[in-house]
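The complex appears here without one of its protein chains, the remainder shown in place.
What follows is subunit A.
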């Protein structure tokens, strides 16, 4: 029989829409204020933490809705924001430094919904309020540093093999070694070729020069590593900020996106994110003459640096240890109540430190603090030029062979020691980074955007609804049913996909799909009218109408989908939000307006003897 769906097909439509509705429901429950406690630096919140939180809250007479330990984090829900804020302060004061206490809004999704994976849609920063940063990694500096490291590796290798050289220096994406004799050049070539397979070696017998060029693969590796390291470090820094559900993500080749929902104090966030500090340990050059150095005659193997009061010291050029080996740093007091910083190293750092200090017991060692500060100058490619500022923060005598953990004193006041520890913990960056973009949305504007977007969707939906009923009568109602189902499916799918975020342009995308989704129905209905005019029977007209319109609908939607997907691939932030809802809307609307309406039309009018259609 024409225009009858088998039962399974009708059921499938009903089940899909019901599933969409089910996963859309978490959005109806709203959110309640909560405080999230999570451990920092490998510490995890456990039942003991849970008990102490309970005790602290009871002590301050703060009532809470629920408290739960999940994935090393403790979430406490409150009835109102006032209690939440008080609780944050109480916990922040009492829990100590190894925990971060953050304000949060937790969805009130009922247990049964949450257990089948139901979560509300994630709102973008333009709707929830908060700040997003785009940071750029200075790749030039990353490559420079890699070259500097290689220069000293080359020197060490040649020295160990007793190959004499005139000089080793950095060139353009290359290391250049000059020798005195051809034999040395040849010996060096065969040695380096074996050790560094990712370098392109070229020798010139006339000038006795060996050029080791960094291959494109090696350069890419360096850049990739710099970006990954920065991401890891930024994650740690963001965790120090105590923000609930922060996002740190790479974007393209040299950018990192950081989203901090709910953060208002952007100044503090920026300071912590921006401080690109690192630390180096060097031996003090006790043989060099300081007064000569001050007059410009600095020994070849030394550098002249000052401390924060401007007192100069001569230090060895060779770096004993760089800050990227630091795994932890804590501030505290030594036995004479002087501020100190306790430093822990990874095992590679530990052995470096151990071999570096072994033969130097009794000699002074300097801790140098290095900060990269952005200058107002730019290079030819428009990248900001960074200035390296080095400062001696302490000079201490090596008392014994140092290992994986040791302490430095002389960093100044307790507050300064604390600050230094924080910076050290947050890690040492291979390559400096700068904030190149910031977007902060206040909570009032966010709430307003939600309201406006919601109203626009309702209004657009209402207008189309009325128009369709007037124009197509009963069939208009069917199209409207499909439109409603489409809206539910969009929300359901958006809630189900973990990465999908609803933004204001995303809401505009929903509005637009509402307008464009009826197009498929308009195409079908116009076609049915045409077929009726041509004298076909009602059932044939319905069948032909759907049939003939189908390929048009597919073609038209696929091309729009291409535009949406390109927008998704290339766009960022708000534009991506638009592309997401538009793409989802196109796909769901094809289902509801073709398969969905057909199910309803077939159920009501299909297979019956009819003289007229209410179209």
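Just so it is clear, a contact is a pair of C-beta atoms (placed from the backbone, for glycine too) under 8 Å apart; a residue touches a chain by one contact, two chains touch by 3 or more; residues count from 1.
Going forward, contacts and distances are computed from a predicted model.
Its record in UniProt calls the unshown chain "Protein-export membrane protein SecF", which is the match among "ATP phosphoribosyltransferase", "OB-fold domain-containing protein", "Peptide ABC transporter permease" or "Protein-export membrane protein SecF". Only one residue in the set A:456, A:496 or A:587 touches the chain that does not appear here, and it is A:456. If you put the hidden chain back, the residue from A:122, A:147 or A:598 that touches it is A:598. Across A:441, A:482 or A:538, the residue that sits in touch with the chain not pictured is A:441. Subunit A residues in contact with the hidden partner, per the touch definition given at the top, are 5, 9, 126, 134, 136, 264, 266-267, 270, 274, 373-376, 382-383, 434-442, 444-445, 448-449, 452-453, 455-456, 459-461, 463-464, 467-468, 470-473, 504-505, 507-509, 511-512, 514-516, 518-519, 522-523, 526, 529-530, 546-548, 550-552, 555-560, 562-564, 566-567, 570-571, 573-575, 578-579, 582, 594-595, 598-599.
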